[in-house]
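The block underneath contains the structure these notes are about, expressed in structure tokens.
Apart from one protein chain that is not included, each protein chain of the complex appears where it belongs.
As written, the chain order gives the labels A and B, with residue 1 at the start of each chain.
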Amino acid sequence: MRQKKIVPVLIILTLITGFIQTAFAGDLVTPRLDGTYEKMPDGTKKISVSLSASIDDKRVYIENAPLQVSAENETGKTLLGSAVTNLKGKAFFEISPGKSIPEDKEGYYTFVIQYEGNQKFNITSKTIRVKELFMEISFPKSDSIINVQVSVSAKNDKGVKETVQDIPVEFYVKRLFGLFKFGSEKTDASGLCTAEFPKSLPGDTTGKAIIVAKVLDNEFYGTVGASVDFKKATPLILEPKQKRGLGDTDAPLWMVYTLLVLLTGVWFHVIYVIGLVIRINIKGKKALKKTIMTE
Amino acid sequence: MNSPELAQKKLVEVISRYDKPTVLGKIMFIFFFLVLLFAIYAFITQTIKGQIVTGMRDYVVWGIYDVNFIFFIGISYAGAMISGILHLLHVEWRKPIIRIAEMITVISVIIGPVFILVEMGRLDRIFNIFTHGRIQSPILWDVVAILTYLSCSILFLYLALIRDYALLRDNTVLKISKFRRYFYKKLAATYIDLPQQKKFLNRALTIMSALIIPLAVLVHSVLAWIFGMTIRPGWHSTIFAPYFVVAAVFSGTAVLIIAMWFFRKFYHLEEYILEKHFKYIGTILLVLAALYGYFTFSEYLTVWYGSETWELEVVYKLFDFSAYGAWFYLAAFVGVLVPMIFTGLPFLRNINTITIGSVVAVICMWIKRYLIIVPTLETPLLPLQDIRPEYAHYTASWVEWTLTAGGIATFCMFFMIFIKFMPIIPVADIAEVSEKKEFISEKL
Partner (left out) sequence: MPKKNKKDPSRRDFLIKGLNIAAGTLLGGGILASCTKEPEPQGTGEKIKVLTADGQLMEVDRGHALCCNAPTSKEVRKGISGRHFVMVIDLSRCRNARACVNACNKMHFLQPGHEWIKVFLMQDSDDTSPYWMPKPCFHCDAPPCVNVCPVGASFKREDGVVLIDNMRCIGCKFCMAACPYSSRVFNWESPPVKVSAKFSPETGVPQRKGTVGKCDFCPDSFANGILPDCVTACPNGVYFFGDKNEDVVTNGQESVRFSELVKDKAAYRYMEELGTRPNVYYLPPVDRRFPVQEGFEDIPENVKKGYEVKRAHLKKFKF
């Protein structure tokens, strides 16, 4: 059974491989390596890589390719790890928040992703140079509206945190299927920016909502996110669930009663009639006994 | 001549008329049995391959199985209405025919639901109805109503049989096998015509005949509600329940007339089932045909007069000769008018014409049920698009036709088996009547 299903896939894979082989018989192709850096709200740094090649003006993703990720600075190169691309030519690296990464004099991280190549593809590498950005979300008091304030800072070359101005920040609230954007502002001279949280947007039943602020695709900082629990959103009021109804598990009471009354009515009579038959039987037996005795 | 002796004499006379199976009877029985076997084969095919072997598809989810179901449940009205009402009204002439009527009831209430079982995709899970039943579903109402109705009609038939069983038990003339004698003895419930026994029996019969009428009405109403509770054109109608009830009594009465004709002819009961019985029941048929015609007129006039898209589409399908027109006019006009003419016009009225009228009525009623179910299902509220073209229309497959034939064959076969165990004419009742007055004479 299982083999049956694997067979067509294998055939497809073979066909694809065959196609690729015939397509580049002979010369080596230089693949394209794309990479993005993202600092997640929890501090995890994530590098997403996509490996592809252009063949006959069509983008073909290279799967199962080994990639190496390392961090560079003036003193040298530290290998962070390796990964293999999936069927869509993508690979993801996650670096946990506690892990120290070598940075250069200006405070930048330099990530180098390298693909070793093989008999079909050239060696390729991609460098991502980013600085770590720090974001904090707070809720300054105001009368009738809810303000969300984000302060953005980064380390200067002395290693001291300094506010960053004029950087666009997007404001989101987390929903079940992704983030909902409610504001987009640039930081002012003090590294602050504020957006109004829509009061009509409900939180959960306790009034909790997760607010996320993001700097998107910045040339110096990559994508950076921060999140915080906001507890004063409009609480969600759930309607109590109807217990009995046409579509519910339990029937409406009148239905139950009607059925019971009807059934009792009918079956009472049926049982009474069966009782009459039994009485006929008994009467007959008694009478027969009497005749035998008198005889 | 005193009563028991007269009764015994009658019993022997009646039973000996048909007890010995004729060659024709034997051939018919074998034929019916073969049809049944073929139907079982068809059912096994359907069980193994799934309902893909039927003509039903995603739009027309119910086909002639449901038509047969309604048809057989409708027929069962013969016993309930005719014998119940006539019993309550103490109509004396009913006596020779009530047994046939009650047998029709029991047999058709057994066969009808089988079609619903056959129609279900997962018959193996039938007991989920009892373990997970939801009172909100009209199907559950149907299950409860039909089971109750079946029990009550069996009980009703049995009560009327007790005195005959007592006669059979005491009979010394007829050749009765040991098994049958034992069977009669047990079922006769030691009935020896004591005054008190008579009183009890009469009371029981009165209760049951009063009970069986509302029950029968309810069963067919519930059946109509299965359709009426859906928001589908042609079904979602408030008069559906009474319409179904009238249609059922109409077809039940017609089947009773046909059965009377067959028994009279092939079981030589000409002396018991008289022309007047045909005429009386024919008059009832006439009234019911008129009533049924009135309901049909009312239903389609109302729908046609309005302008709702979907309702009109169904109605036009029925009116148009390129769709179901021919069938509709046959069912709605011929099926009503022919029985009315044959039962209503005195110079046309005789045993054979009344029977022909009934045959037309029964066939047309089957067609009418088909026209109630299929055109509505072929009219979904959304466009008939993005589907396989063959899903749009329904044509019954050989499996469905075979099972239908199997149902009719079983119906006839059951009759042949039933009369082996119960006198076709309620002898005890008739003996009682003829004791009072000269019953069996042409004068009456």
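Annotations for the structure displayed:
The rule is short, and it goes like this: contacts are C-beta pairs under 8 Å (C-beta built on N, C-alpha and C of every residue); 3 or more make two chains touch, one makes a residue touch a chain.
Note that the coordinates shown come from a computational prediction; the quantities given were computed from them, not determined experimentally.
The missing chain, though absent from the display, is touched by one residue of B:His90, B:Lys178 or B:Arg388; that residue is B:Arg388.
Remark: the residues of subunit B touching the chain excluded from display are 49-52, 54, 56-59, 61-62, 116, 119-123, 125-126, 128-129, 132-134, 136-140, 143, 226-227, 229-232, 304, 313, 316-317, 319-320, 322-323, 377-389, 391-392.
Listed here are the subunit A residues that touch the chain not shown: 1-2, 5-6, 9, 44, 69, 80-88, 90-96, 99, 174-181, 198, 200-202, 204-205, 236, 238, 241, 246-249.
Heads up, the rule we're going with is that only the chains that are shown with their structure count from here on.
With each centre defined as the average position of its C-alpha atoms, the distance from subunit A to subunit B rounds to 62 Å. Partner subunit A is touched in their complex by these residues of subunit B: 134-136, 141, 144, 148, 151-152, 155, 159, 162, 189-192, 194, 196-197, 200-201, 203-204, 207-208, 211, 215, 218. Those residues of subunit A whose C-beta lies close enough to touch subunit B in the complex are 246-247, 249, 251-252, 255-256, 259, 262-263, 266-267, 269-270, 272-274, 276-285, 287-288.
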